[in-house]
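With one protein chain withheld, the remaining protein chains of the complex are depicted in position.
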Amino acid sequence: MAVRKLGFIVRSLPYKTEASRLALTHAIASQTVEIYLEDGDSVEPAVCFIEDGVMNCLKSQQAMKHYGVTSLEQHIMNALLLDLKIMICREDVERLGLKEDQLVMDAEAIGGETRAQLVPYSEIQKVMEEADHLQFF
Amino acid sequence: MAVRKLGFIVRSLPYKTEASRLALTHAIASQTVEIYLEDGDSVEPAVCFIEDGVMNCLKSQQAMKHYGVTSLEQHIMNALLLDLKIMICREDVERLGLKEDQLVMDAEAIGGETRAQLVPYSEIQKVMEEADHLQFF
Amino acid sequence: MGKLTIGCFSSLVGSLSLDFAVKLADAAVKKGHRVDLWVSGNATMLSKKGQKAFKDYSHLAKTLTELFATGNFQATACEACAEARGYHKDDTMEGFKRHSMDWYLASCFSADRVLLIGGD
Amino acid sequence: MGKLTIGCFSSLVGSLSLDFAVKLADAAVKKGHRVDLWVSGNATMLSKKGQKAFKDYSHLAKTLTELFATGNFQATACEACAEARGYHKDDTMEGFKRHSMDWYLASCFSADRVLLIGGD
Amino acid sequence: MNLGVFVSAYRAAEETIGRLRAEKLGIIFVGNGIYYATTRENGRPSPLLEKSANFYALLEDLESRGFSSADLDGRVKPVTYSDVVDLIFSDYEKIIWI
Partner (left out) sequence: MNLGVFVSAYRAAEETIGRLRAEKLGIIFVGNGIYYATTRENGRPSPLLEKSANFYALLEDLESRGFSSADLDGRVKPVTYSDVVDLIFSDYEKIIWI
């Protein structure tokens, strides 16, 4: 019985590359990984948004309306619905002039209970230290 | 009988994207465009390297040896062999700590006579003003 | 009414630059202009037939088909760029042409406006 | 001797990041390690069969074939990412597998080292 | 020169734009370029907006990223794809994408 912690650190803006989208879809895939593992083994992802990557967390993204593409907002809500750990760097949010009420902090609209956490960078550093493997997007 | 001047302005580094390579191959295609045009009509390209794009012009690129890929140096020599106008921004070369003898200034090795020109940005601005269409890479 | 030539190098999914090119072409054709779209480099992915529509990915095939039907729009893929990626003639979406790069320069020659979308 | 899992999102031609991934895999296998390569996003282009070798483009098919033959290397493409780009099962290079993203996480689970090459 | 510039990426356009000289200059923020028009990093709007130019931002790209016209710096005018077609054919003779 083992758990492997994976840190998914997103520092890139949405929509210009697929990176942030792939970070979320790969993290969500942790929910179905058991079919490949032995009983009791699991993978535990944490998704952290830092630097310009915090822009992925804005509410009211209308990418589906304009481009027929699922928004990053929707992906973050899906991740919260599945109780994934989502952390957003507070210093970067403040530096970029954003307020907490502009961010996707929960998935209540689709019945989710887990909330995203707005945290100082030092908390994200801890996630990085505790992770078995780290991946930057 | 008409000539259309096209300005190809390269500001991106080599190898990370295909942009600078495509700038040169598209400019070189001006040599065969006549099959699509009326007698006497032609397209006249000028290729200008600015900002980090001047790094495309370094000599001794061993991309073929290590990655099996034609180097940008070779593409620039091919363009000079076909007498294309190649300009390199002097201010950017100096800012990045490069010297003229590090740059591909001619294609003598393959029998070319036309030389690249190391010019102040103001000369490249003139090329931009004289071009019918501009394209940044 | 004028002619716009758009060149694009960006990959199919992710950057939305190809989406921009196709949406701009659509808006221009709707206003009575003619548009030539040239795809080179990774943008030749646009010419691949059989792209499956997913909600996570932009899906441009439908708009292209409508644009081809207007008669005021052509799309051409760089032949060598496509072959290097394993896209052969019979992999190509209906309506899409394949030529070498001089086709693009000829299109620029007769264009009123040229927009080259470089980068990824 | 250990196991290295490499994930890559970069497109086939241009960035040289896929070249890096394949060359690193090759060097690691030569030193006796095992390597899993996962390609997702635009990197699924690597799995397309029939890529023509041009001097202007990196051509990785040959190295991959040699790596598959060692028995210490697997390469798997994200199935949905491939389908979205019009790459179906019979478009896939011999030796390349196709799975969903959980395959990659399982590979990370048992890896000694993981290197994710994101970006274009 | 009468030049329209599409700015499609954030944090990579300052140097190029800073040097460009044109009698009439239009800057159209598209894609991730829209952050130049919405974001006040450390409380300050982007220095790019001090350039003497007409500024536009593509509404579809603003809204896709979670912004609206109300978030735009006062110097920037929202435009649609249809408006962009008119800018290209009527206002700017040369157009580039950076």
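Note that the chains are named A, B, C, D and E in the order they appear, and that numbering of residues resets to 1 at the start of each chain.
Keep in mind that, in the parts below, a residue touches a chain if its C-beta (ideal position, glycine included) is under 8 Å from a C-beta of that chain, and two chains touch if they have at least 3 such contacts.
The structure presented is a predicted model; accordingly, all values stated were derived computationally and were not measured.
Asks: Could you run through the displayed chains and say which ones the absent chain touches?
Replies: A, B, D
Asks: Which chain D residues touch the hidden chain?
Replies: Residues touching the hidden chain, for chain D, are 2, 4, 15-17, 20, 23-24, 26-28, 30-31, 33, 112-119.
Asks: Kindly note down the residues of chain B that lie in touch with the hidden chain.
Replies: 13-16, 52, 55, 58-63, 65-67, 71, 73, 95-97, 102
Asks: In the whole complex, what residues of chain A lie against the chain that is missing from view?
Replies: 9, 11, 50-51, 121, 125, 128-129, 131-136
In this section, only the chains that are shown with their structure count from here on.
Asks: Applying the touch definition from the top, give me the chains sitting in contact with each of chain C and chain E.
Replies: Where chain C and chain E share a partner, that partner set is A, B.
Asks: Going by C-alpha centres, which chain would you call the most central?
Replies: C
Asks: Looking at CA centres, what chain is most distant from chain C?
Replies: A
Asks: Centroid of chain A to centroid of chain B, CA atoms only: how many Å?
Replies: The answer is 43 Å.
Asks: Using CA atom averages as chain centres, what separation in Å is found between chain B and chain C?
Replies: 25
Asks: Taking the mean of the CA coordinates per chain, how far is chain A from chain C in Å?
Replies: Using C-alpha averages as centres, the distance is 33 Å.
Asks: Multi-chain contacts in chain E: which residues touch at least two other chains?
Replies: As it turns out, chain E has residues touching two or more other chains at 9, 31, 60, 95-97.
Asks: Of all the residues in chain A, which ones touch at least 2 other chains?
Replies: Residues 15-19, 25, 67 of chain A each touch two or more of the other chains.
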